[in-house]
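With one protein chain withheld, the remaining protein chains of the complex are depicted in position.
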Amino acid sequence: MTVTRRGFIGGALGAAAAAATADAGTVKHFEGYPGRYGLLHDTTLCVGCRSCEAACKEVNGLPPVTEPLDDPTVFDSIRRSTDTSLTVVNRYVEGGDDHGAVYRKLQCMHCNEPCCATVCPCHAFEKTPEGPVLYHAELCMGCRYCVMACPYYALAYEYDNPLTPKVMRCTMCYDRIKEGKLPGCAEACPMGAITFGRREDLIRVARERIRKFPDRYIDHIFGEHEFGGTSWLVLSGVPFRELGLDEGLTTEPLPAIATSYLGVVPLVITIYPGLLLGMYAFSKRHEAVAAAEREEAVTKALAEADEATQQKLAAAADRAAKDKQRAIDAAVKKALADAEKGGES
Amino acid sequence: MHTLFDFLTHTKGIAYVVAGLLLVSYIPFWRFLTERERRH
Amino acid sequence: MTRHTILFSVLALLMVAGAPTSEVAADEPAAATDGPSLVTVSWPASAGEQQRPAVEFDHARHTAALQAEGCTTCHLLDDAGLHPGLAAVSAIDDRGALVEAYHDACIGCHQRRRDEGKQSSGPLTCGACHVRNPAPIPARVPLTFDLSLHARHAQAYPDNCGACHHVWDEATEKLVYRENTEEACRACHGTVAVKATPSLRDAVHQECVACHLERAGTGAKAGPVACEGCHDPAVVAAIEQLAEVPRLKRGQPDVGWVKAPGAVLPLVVFDHVRHERIAASCSTCHHRRLQACADCHGLRPAPDGGGVNLEEAHHDRSSPLSCDGCHQRTAELGDCAGCHRDTTVAEARDIGCTVCHDGPRPPAEGSALAAAKPRPPVELAPLPEPSDDLPETVTIDVLADQYQASTIPHLKIVRRFDDGIRRNVLASRFHVSTGAMCAGCHHHSPVGERPPRCAACHGDAAAPTSDAPSLKVAYHRQCLTCHQRLGIKAGCTDCHAAKEGTS
Partner (left out) sequence: MSEVAMDATPPEAPGKGGIFTPFNIITTVILLGGAAILGLRFTHGLAATTNLSHTYPWGLWIGFDVMSGVALAAGGFVTSSAVYLFGMKEYKPIVRPALLTGFLGYFLVVLGLLADLGRPWRLPFPFIKSAGPTSPLFEVALCVALYLTVLFIESTPPVFEWLGLKWWRKLVGSMTIALTILGLILSTMHQSTLGAMYMVAPTRLHPLWYSSHIPVHFFVSAVAAGLAMVIVEGMISHRAFHHQVEISAERFESINFGLAKAAAVTLAVYLAIKCVGLAIEDEWHLLGTGWGAWFLVELLGFVLLPCLLFAVGYRERRLTLVRVAAVITVIGIMLNRFNITFVAYNWNRATTEIYVPSWMEIWVTVAFITFAVVAFRWIANRMPVMYEHPDWKGVH
């Protein structure tokens, strides 16, 4: 199922409203900041020693690792990043006699087009030119829409903090990068399963590794295009779906999908008043016409009524005249008769 | 279905058929609804 | 409630009730692969589409049940051997008649056994045989007729190769035996029957199962008759392997020059005898016919060579049939995997061609070529005495931070690999010098001299453009990948003790 922004038809209120084809997204194409940093995670080299977890906690001043590093039972369940451990390593494939176990490190992927930044109503996220996506707790009102939107489940929230809850996520050690140092996890990884460098260099290195060891890697760099591409790139020997990373539904950046409907909003604001006033005028005129018709019908009825009454009056008058006439004739006849009788007697 | 084009032609085709059917089926629904009024 | 309303509400209820239970039959693939004793009853494509899924025929239960009646109840056994198909349907291809024939044969027999009151009989209803989604079928192994099994058969029929091998004589249109023309069955019998030549499956069953049946009849020691005998992985693994496999003489040279008409490089000696001992069967290399590679694969890719030219036939590392490919596979076994598996160590380019091409140049037309002799075994120089060039142990403390310094039993490792290489003819020949193995860990540096320290190339941070890892990663990646391939323990504290304070 590909979610296509162009396929979206933004419909407004019922039949009468203007259904505008919302192509909110512009037709422009963005390559992102040139020379931005990224990290390459080669899951065929990761041996699950979790030194990155310990280093991340230490660098960020978080409570130390609860499960000891050499305790393998931690891999029995698939964990997720939380507000106290911004990155976790999971074992996705059990080690067998002919193949080693496959581990993967989870953390914020620092997308090229971050949907967490797009959906934040307070603009508390920022995609920095250096690459990391940063979060500003001083602007956040704690609506947690970012935690809900992230397709990689990478954001966590301080639910137990009543007054100053913050969204907790990997910041790619932004301050260390600015000082020219490596992010904590990249520096700690003994196997070089996490390499830090400029994103385009890392893509070239990843392609080179795939070319050199064709049967060690799946010929796909996860994160090159998924949802518009991410800063964290993942190489794997097993299908990505087994690592909890499905190849992504679409290469369309999520922000484009999320805001595709908002294109309709200005249209609704502009079209509705005219439309509704038209409706109002129409219903008003409709009423006026109805009233006028009623008026006319009434007058007509009255006119007919007058006419009818005129006719009745006229008829009554004729009748009265005829009666009178008859009465006069009768009286005259009677008078004549009297006169003849008078003459005879 | 390997191209967006195939997918869209397939789904849009069915969508028009379904929408058409729904539109047509709206007439008996409306007649059923307003039969009592028309009887007065 | 007028007629309209009743109709409308009935329709609605139907939709509400009907919808969730609408059975969306997901159409899985018909039958899974055949199990060792499960045979999918064949249905020729010419007879059209099957309305019901194919029947999974449990051959083992039937052979057990019909022990007394023997195989001829279903199969046709004649001088040509045992015909694998159901005799009753062999000549029919008309759809209706075929269905009729199958049903008469199977249901008829089940009905007869039921009437005769036999304790076990087969199902009679359609669904019982035509199972919609059959249970998963256990794995099935194609039998590999290796040299040891061939030798056991040869001992049973000493110098009577004609018992199995035959050639189709065009003139007399009969199968005759001709000396030195024995081939693997696969040479002539393809996956599908071609005119008179039955398919490999039918040919093998006709020859082998019939012969085993005959010998079993006479009480002699005979091979398996039921399907599991050759196709059940456990049974196949248990087939007796001869300790000493006598050499299978079929007119092949002991040692010879690799024929490459038109090539100019120095010739390569091929020690056929030594390779026979390593290969599972002749077909490992002679994957089509028992001929030289050059007969099909010319210098230019030709259709009968499958579009593969001679160079690829010998050097393509990805194919198990080529020399290089086979050498590479053997180099990924045992201790050798440390350097050779899944790495770019010992690429063909680095070894150099002269290791194999060490013979004379191909002589001019017509002049004689000296007979090929097997190469003298390679005597690698003995390991030098431990010194600061070859230290006993190496302590790496350059990066000691969370863990204490790590001491590597350098000599122990070197000795383990070294005597492994000395014992292996392939390894010692291709390593050419004792120092070659050092390139396994001290990569990208000249062989033999004292290699530079790791820190010389690997800095604090990885060089992102050239993908050269940092020093810490270089140490770990080089040691840990080798340990993992060799199954040696690789925990953090196995190599370096934890710093006192830390956990």
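Letters A, B and C mark the chains as written, and numbering starts fresh at 1 in each.
Basically, a contact is a pair of C-beta atoms (placed from the backbone, for glycine too) under 8 Å apart; a residue touches a chain by one contact, two chains touch by 3 or more.
All values reported here derive from a predicted model rather than from experimental measurement.
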{"item": "Among A:G32, A:G100 or A:P151, residue touching the chain not depicted", "value": "A:P151"}
{"item": "Contacting the left-out chain in the complete assembly, out of A:D246, A:E293, A:D323 or A:D338", "value": "A:D246"}
{"item": "Absent chain, residues of chain A that touch it", "value": "1, 3-5, 7-14, 17, 78, 80-83, 115, 117-124, 139-145, 147-149, 151, 153, 155-165, 246, 248-250, 254-255, 257-262, 264-265, 268-269, 272-273, 276-277, 279-280, 283-284, 286-287"}
{"item": "Where the missing chain touches chain B, by residue", "value": "7, 10-12, 14-15, 17-19, 22, 26, 29, 32-36"}
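Quick note on the criterion: only the chains that are shown with their structure count from here on.
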{"item": "Distance between chain centroids, defined by C-alpha means - chain B, chain C (Å)", "value": "58"}
{"item": "Inter-centroid spacing, chain B versus chain A (mean Cα positions, whole Å)", "value": "26"}
{"item": "List of chain C residues in touch with chain A within their complex", "value": "342, 344, 461-462, 464-465, 467, 469-470, 472-477, 480, 484, 490-493, 503"}
{"item": "In the complex with chain C, residue positions of chain A that touch it", "value": "45, 47, 49, 68-70, 100, 182, 189-192, 195-198, 201-202, 204-205, 208-209, 212-213, 215-216"}
